[in-house]
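Below is a structure I'd like to ask you about.
The complex appears here without one of its protein chains, the remainder shown in place.
To keep things simple, chains are lettered A and B as they appear, and every chain counts its residues starting from 1.
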Amino acid sequence: MSDTVSALLAGVDWAAVAILTPLAGGAAAFVLPDRARAIGVAASVTTAAAAVALVWLIATAGPYDLAVGGWSAPLGIRIAADGLSAVLIGMTNLVGASVAVHAALTGRQTKPVAEAGVAAWGFWPLWLLLLAGLNALYLSADVFNLYVTLEIVGLSAVGLAALSGKAEAFKAAIRYLLVGIIASLVYLLGVTLLFAQYGVLDLAGLRAVLVPAPATQFAMVAMLAALAMKSALFPLHGWLPPAHGNATSPVSALLSALVVKASLYIAVRLWLDLYQPAGLGDDAIATVLGVLGACAVLWGGLQALIAKRLKLVVAYSTVAQIGYLFMCFPLWADGREALAAFVYLAVAHAFAKSALFLACEQVQRTLGDDQVSSLSKPELPGAVKVTFALAAVSLVGLPPSGGFIGKWLLLESTLSHGLTVWTVIVLCGTLLSAAAMARVLARFFAPEGQAAAHPQVVGDAASWRFSLTPLLLAVAAVGIGLLGAWPVELVGIVGTAQ
Amino acid sequence: MTPLVLLDLVLGAVVLGLVAATLWSGSRARMTMLFIGFGGVVALVWMRLGAPDVALAEAAVGAALTGALILRAQGSVPAPLPERSRPWIIRGLVAGLSVAVFGALAWALISLDWKARPGLERVVEARLPESGVTNPVTAVLLNFRAYDTLLEMAVLLIATAAVWCLGRSSETPQLPPDDPLNLALLRPLVPLLCIVAGYLLWLGAFAPGGAFQAGAVLSGALLLLLVAGLPRAPGQMDTLRLRATIAAALLVFLGVAAATAMSEATLLQYPPHRAKDLILVIEAALTLSVAYTFLVLFQGGRPPPREVRA
Partner (left out) sequence: MTVSLGYALLGAAILALSIYPLVLARDLLRRIVAANAFGTGIFLILVALGFRGEGATPDPTTHGLVLTGIIVAVSATGLALALVARMHAAGARLEDV
């Protein structure tokens, strides 16, 4: 039995399946909008299964590598995946499929935004194409191909962000799009200079020939700056809170948990596999990124504490969490050990943040709005409060959650590098997010108006649809810590300079 | 001073002057017209630099189509009222950034070895016979780096889906149907454009041309029909056929990709004797999808479904 399973695992090109399936699903959902939801769920789940198969294959048989079309680099394009890509692909597909299932479950219950004429069916083709873009991005080993995948991710994210039909959503979407266009062009400028100097677009090929030179240094600065802009690093984070705060909840979940990590991953990949080994990894650049990350942690934390709307609290928390991820850059000056911290933080955040945003939908539905001041009403079902509590546990970093392990590894690394200021900032950031979460949770668990005065306060029959997925995601975030050392081992699988 | 150097100097000066005039023009209408002119001159630059495929695409897409899109938007969105300008310190900083970027980029470019630049033309030339076509650019786009083109099809579909999700297309300003200019334009132009599109598509295998250029020309025909106000022009109703045409390129390409991935060969590896035919089929679907995507972008929204229009 296990022979057939391993034969199946090894015989199918799971990476191709993970890219082609959502592309086909997206096209099908566009052509057949009446069946869009069924196509969407089927494609999301199938792609997730293919992604899990791919991750399993990498964990057991080593990194994945393919020359598309049979043309080896530098003529053709390579797709490849090592441990780091594997973990992020797994995260993207598992969280993504969960959000898709949630959107399918809750689709009929949400009021269609008829006033603006905006189509709700559009979620499915845009989501599936976004998923295809994300998978293609994590698998890409060619700097120009990365540009095309960045465009796919960026444009579909903008399309999704505009779906809620509100005027603020359109404004936020156009700002998001403008920032995205500028960032993509600056990235492309970097690609141009690399090709100018080396005549190669393949990552492994570039790594073999990269030398410190003016054109290469310009390319590095341009590409990292562009990716920082796309990842909402302080002070270029202004586009994120309105975009994530005004979108529909499943879209906010996808944007905060998944989209924002994609450009960050490219920055990490370029830094670790390309620029740093070639000797361009100047401490200055890493320090700048780390300092900006620290500012993001503090600034995001403060804004989350004073935000008036629940979704803005959650969106600013994303800004802060991205800050932690950027603070990892100086820790890689002498090796990749601290990569585990980055991975734990990123993955735990994906699960926790998606849980939070999805739970916001139930809040909005029950209470009519998401003002923090009105969260004390007693009508909220218990499942939502528990979801928030669990997700907060992971975001703040309490054991045994994934967030705790990530922060622990981060602190360990900052201490061993002697960066005490960093340690202090991480601790301050933790306090700030704890305070922000406590502010929300306090209102949840201390309702005004006695429960006795409203004895029939239960969710309506359909409310389980809204509460199930977020709860599961939050449990997953906390449960990551129970996976043991397996993720760290997985990350340790290094590819042939992807 | 040889004629060529003179040409280069003139072209450079005109391009630079046009872009400055476009970006700093006082009125919007002038900005759009200058932008289209800028695109046209850039197409000449592409010809000068030996890139006829790019020149065709620049003229059709970069200048004409983009210009048409901006003109359309200009009509429906009024210009903002002039307000007091931003504080001089911000303006100074951004201007300084501009200068710094130019300086750094120029330094980076000058530092390159322009006599012995690395490039892929020899590799491409060596493998060209295996690609199924003799136009090197088509070989790169549809065979060697076909994966990029596949993903690009997804970009086009995303743009269409996202624009459709924004709402219904508003009424396109149209020529009055009995306008003699209308008929005089349509009767010769639309068939001519279709023929030129087909020719460019077929030509792309061995000479400058190809699917993108053909699709752009075909979209010209579609846009003419739209603006002419013909009741049965393509793209007026949201039908299954319209959606299928828009998604056709991606679906066909995916079919080829899936077939190759499931066969003995790897993903997107065409069987050598079939390469030419596969490329033509993919390009034909690409032409249609590109043309209809440009039509959708111009409309700016989703057409009404069949039931609404009698």
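As a convention for this text, a residue touches a chain if its C-beta (ideal position, glycine included) is under 8 Å from a C-beta of that chain, and two chains touch if they have at least 3 such contacts.
All values derive from a computational prediction rather than experimental measurement.
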Hidden partner chain, touching residue among B:V45, B:L189 or B:L230: B:V45
Absent-chain interface as seen on chain B, which is shown: 4, 8, 12, 15-16, 19-20, 22-24, 28, 31-32, 35, 38-39, 42, 45-46, 49-51, 53-54, 57-58, 61-62, 65-66, 69-70, 72-74, 76-80, 82-83, 86, 90-91, 94-95, 97-99, 101-102, 105-106, 109-110, 114-115, 117, 119-121, 124-125, 136-137, 139-141, 145, 148-149, 152, 155-156, 158-159, 162-163, 166-167, 170, 212, 290, 293-294, 297-298, 300-301
Touch list for chain A against the chain that is not drawn: 116, 144, 148, 151, 155, 158-159, 162, 166-168, 170-171, 173-175, 177-178, 181-182, 184-185, 188-189, 192, 195-196, 201
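In the analysis below, only the chains that are shown with their structure count from here on.
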Chain A and chain B, separation of their C-alpha mean positions in angstrom: 31
Complex interface listing, chain A residues touching chain B: 13, 16-17, 20, 23-24, 26-27, 30-33, 66-71, 74-77, 79, 116-119, 122, 125-126, 129, 132-133, 136, 144-145, 148-149, 151-152, 155-156, 158-159, 162-163, 189, 193, 196-200, 213-215, 217-219
Residues of chain B that touch chain A when the two form their complex: 104-105, 107-109, 111-112, 117-120, 123-124, 127, 143-148, 150-152, 154-155, 157-162, 164-168, 240, 243-244, 246-247, 250-251, 254, 257-258, 261, 265-270, 302
